[in-house]
Structure formats: C-alpha cells, structure tokens
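A quick write-up on the structure given underneath.
Here the complex is missing one protein chain, while the rest keep their positions.
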Amino acid sequence: MNITQILVGSLSVITLFSALMVIISRNPVHSVLWLIVTFFSISGHYIVLNAQFLAIVNIIVYAGAIMVLFLFVIMLMNLNRETEPQKNKWLKLAGVLSGGSLLLVIVAALHTGDIKAMAQVKEGDIGLIGTLGKELFSTYVVPFEISSILFLSAMVGAVVIGKKE
Amino acid sequence: MPIVYYLYLSLALFCIGIVGVLTRRNAIIIFMCIEIMLNAVNLLLVAFSKMHPPKAGIDGQLFVFFIMVVAAAEVSVGLAIIVMMYRRIHSVDVNFLNRLKH
Partner (left out) sequence: MNALLLSALMGVVMMFSGIVLKSKAAIRNIAIAGMLALLLVNILEMNGTVFLVIDSKGMIGFDRFALLFNSIIFFSTFLYLTLSARDMEKVGVNYAEYLALIFFILCGIALVSSFRSLIILFLGIEIISIPLYILTGSDKLNLKSNEASLKYFLLGSFSTGLMLMGIALIYGAKGTFYTSGINMVNGAISPLLIAGMLLLMFSMAFKVSVAPFHFWTPDVYDGAPTVFTSFMATIVKAGVFIAFIRLFDEGFASQQPKWKLIIAILTAATLLIGNITAVFQQSVKRMLAYSSIAQAGFMLLSVYAMSPDSKEGLILYAAAYCMATIGIFAVLIKMSDYTFDGFNGFAKQQPLLAAVTTIFLLSLAGIPLTAGFMAKFYMIKAAMYNSGLLWLPILALVMAAVSVSYYFRVIQAMYFRESSTPSTLTVTPAFRYTLVALAALVVLLGIFPNLLLAWLYF
C-alpha cells in the first residue's frame, strides 16, 4: 500500500459515505451540505488523477454555483425535517433493491477480468489548463459554440418560467 | 490505480443516485440525486481519459466540461420549474404528480 492508494481509498470512502448521507438525511439542508462534501471529494479524485482544471471547475461550478442555487431555493421554501415528505417503507425497500440489483447486474457483467488497464495518477499533462484550452478552442470549438445556444435557450426558459404573470 | 477501481466506484455512486431518485419524494432532493449521477459519469470519464494502455486521450475531459455546462443550464431551468410548482401548491412533494393521471 503506498500513499496514493491510501489517499484514493479514503477519498472513495468519503465520496460514497457522503453520497449515501445525501439520500438518507431527513433534512434537505443537510442533504445539500453532504452533496457539497461529495463534490469536494470528487474534486480530490480529479487532483489525484492530475486533472487540475476540472478539479477547480468542479468546485467553482458545482459546489460554488449550483449548490448555492439549491441552498437558496431550499431556504426560500423553508424546507426542513418536518415538512419533508416520506415514502412508505415498502416503496423505499423496493427502490433500494432495484438500485442495488442494477449495480449487481452491471458489475457482474463487467467483472470479466479482461479490463487490465491502469489509470495514470499524479502524472500526465492532459488535464492541465493549457492543453485542455488548446484542444477546446481548436478541435472542440464547434460544440463549444453550440453550447452557447443551449445556454441561451435555458436563459430564455428560466425567464419565461420565472416571470410573474 | 487500476481502472476497474474507478469503474466500480463511479458505478456505485451512480447507483446511489438512482436509489435516491427512487426512494425520495422531495423534487429538489431527486434533482440533487440526478446531479450525483452526473458526477459519477464525470469521474468515470476523467478516469478513462487517463487510462493507459490504450491511450484514451483528452476527449474525455472535454466531455466532462460539456456535461458541466449542460448541468448548469439544466439546474437553472429545473429550479425555476420547481419554484413555479411550489408557488402554486406550496409543496415539492412529487406524489402530487400522480393526480395528473385523470
């Protein structure tokens, strides 16, 4: 066991635990906070994989912008433990079972042992800002411009929906 | 690290998201679980882009960038829809949706 493996192992434990807490917590605000922990630990994974740009963007966009928006909406609606609707326990059990069996099926299908490739950690320069930027604005410039249409339509949409009539 | 390790990790994360979608009734929490699913995909794509051999290359990380872009757009629209709904019925419980059947 070297230091990288210990680091990745503990990050994975944090990721899975906090993701579980998101779906277990009764209080929606706690769910949001646990989700932020999940995002930070995933950013940790990115740093280990030397994908620095994505690690930063993940924190800025997800933990920074998206989760603040979520938190805002939850605070605005004043949702808390008491107002939280609960499914009955049989439906919950059915949900857990179906999710669990989906995981089992996929893992069993992929567990053939012939995927022997390794993921490069702590090295490689493809995750650096310079490399990604050059690629994004040369090969991927058309999808990049197209995503602006997506943003525009989302913006128009949010205004149409949000405006009072 | 073996790539299989990341594969199982992100599949587990993905399935936690699915279980959340199936077991919760709060529309906002369901939406957060969908975000967990997207993040599982992001993690897997980054791991694959660092895979060797064979060299998968840079495309995976750029795709993650586009997923983040789309997720941000989706969140803005989604929360607007949820707030619109909340204004009408003062609840974010998705069980209300079953009334639509008739």
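Chains here go by letter, A and B, matching the order in which they are written, and residues are numbered from 1 within each.
Everything that follows uses one rule, which is that contacts are C-beta pairs under 8 Å (C-beta built on N, C-alpha and C of every residue); 3 or more make two chains touch, one makes a residue touch a chain.
Everything quoted here is computed from the prediction, not taken from an experiment.
The omitted chain makes contact with subunit B at the following residues, 3, 7, 10, 14, 17, 21, 27, 30-31, 34, 37-38, 40-41, 44-45, 48, 51, 54-57, 59-60, 62-63, 66-67, 70, 73-74, 77-78, 81-82, 84-85, 88-89, 94, 96-97, 99-101.
Take subunit A: the residues that touch the chain left off the picture are 106, 109-110, 112, 114-115, 139-140, 142-143, 146-147, 149-150, 152-154, 156-157, 159-161, 163, 165.
Here, only the chains that are shown with their structure count from here on.
Put simply, the C-alpha centre of subunit A and that of subunit B have 7 angstrom between them. Those residues of subunit A that touch subunit B in the complex are listed here as 4-5, 8, 12, 15-16, 19-20, 22-23, 28, 31-32, 35, 38-39, 42, 45-46, 49-51, 53-54, 57-58, 61-62, 65-66, 69-70, 73-74, 76-77, 79, 84-87, 91-92, 94-96, 98-100, 102-103, 106-107, 110, 115-121, 124, 126-127, 131-132, 135-136, 140, 143, 147, 150-151, 153-155, 157-158, 161-162. By the touch criterion given at the top, residues 1-9, 11-13, 15-20, 22-26, 28-29, 31-33, 35-36, 39, 42-43, 46-47, 49-54, 57-58, 61-62, 64-66, 68-77, 79-84, 86, 91-93, 95 of subunit B touch subunit A in their complex.
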